[in-house]
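With one protein chain held back, the other chains of the complex are shown just where they sit.
Entry: chain A
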Amino acid sequence: MSDLQSPASAAGKATDEAPTESTAGANAPSATAKAGRSFLPQSTLPRHLLVLALSAVFAVVLLEVSSPYQNSQIATLSYYAIAAGGLTVLTGMNGQISLGHGALMAAGAYTTALFLDADEPLPLPLILLASVVVATAVGALVGVAAARLHGPYLAGATLALAVGLPGLAIYFHDIFGGEQGMRVRAPQAPDAFESFIETVSGNAASSTKWLAYVGVICLLITYFFLANLVRSRIGRTWRAVRDQEVAAELAGINLGAWRVLAFVVSAAAAGLAGGVLAIVVRLAAPSGFTLVLSLALLTAIVIGGLGSLLGALLGSALLVFLPPFVTNLGADFGLNGTEAAQLAPFVYGVVLIVAMIFAPAGFVGTIRLRRMTAKAKRASAAQAKAAGSNGG
């Protein structure tokens, strides 16, 4: 489910034209090409449902065998991954760059915070849905402007959003709590959850565990929707807009409208991510949504492989697990606390540079590129052998 596979890709005839390297992660071998080896159903929806079910089982097992602290890391991972998933659809599938996803997350987070602040808060799913709606509305506004812009201009416009939107929370500090933000009372786990955990593993159903489950459920639902969307006619149209504007327009595609749609979908994911962030962090404050957050999301999808949901997940995992790992490693090597803490951003930077040099298409993209190249070589060799006399 986590693969945004392109049935219309050039897998079978890759020799004619090299695939675009940076978005190789998005251009997976088509399902038909894989069908010979795959045990998964060929039809998109059943296949994604199956992967969803398997992922859900895997997630429950993972959450139950891991420690409470790892549960909390998984909760953190889930909100990064939801936002990165949305961003990778926008950037990898539709070719638009956004430096403003941190601000869209802020829109979702503040919505959740405001709704949970009520005396009788609505049920959590409704609140998260409201966060999605608000972020979608903001995304639609930005998307309309963004549809006219390209490359660095679009980056600049969304950068302004990232810098400006959190400032609103400071300006209207009576509503949004200003610089120190709004504290969020994390919603209590329902009784059904406790009995579920009791039956599954017998672990204590702590609030940390509940938040991790909320995060993972949101993550799975988001990725399921995004994966289906990308495999549909919508996804194909987005890729057409990304790869060849003129050809797409000749084919009757309204470029602007489809770009706005991509931005809106991506914003919806960011909104949900913001909502999850608010309840996991228990705070919505401007200092949580700085430009650093937007850039971190962008680096996550680039390292993972543009356009690939699996890549977005891997990139987010790196964001969450690498800093504490490096800090602890540094401390083990005898660095003091401050030096060890300073090591983490440095190592992250090095990883980013090394990934750019040796795996410019990201983890997932590079592996796919290798597989596609190998397959193309085999195919052309076979072609040459079989039809050499025809000058193939």
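The definition used in the following text is that a residue touches a chain if its C-beta (ideal position, glycine included) is under 8 Å from a C-beta of that chain, and two chains touch if they have at least 3 such contacts; residues count from 1.
Simple rule for what comes next: contacts and distances are computed from a predicted model.
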item	value
"DNA ligase (ATP)", "ABC-type lipoprotein export system, ATPase component", "ABC transporter substrate-binding protein" or "Sigma-70 family RNA polymerase sigma factor" - which is the UniProt name of the missing chain	"ABC transporter substrate-binding protein"
Selected from A:288, A:307 or A:362 as touching the chain missing from the view	A:288
Absent chain, residues of chain A that touch it	67-69, 71-73, 76, 167, 170, 173, 178-181, 183, 185-186, 207-208, 277, 280-283, 285, 287-288, 290, 292-293, 320, 324, 327, 336-338, 341-342, 344-345
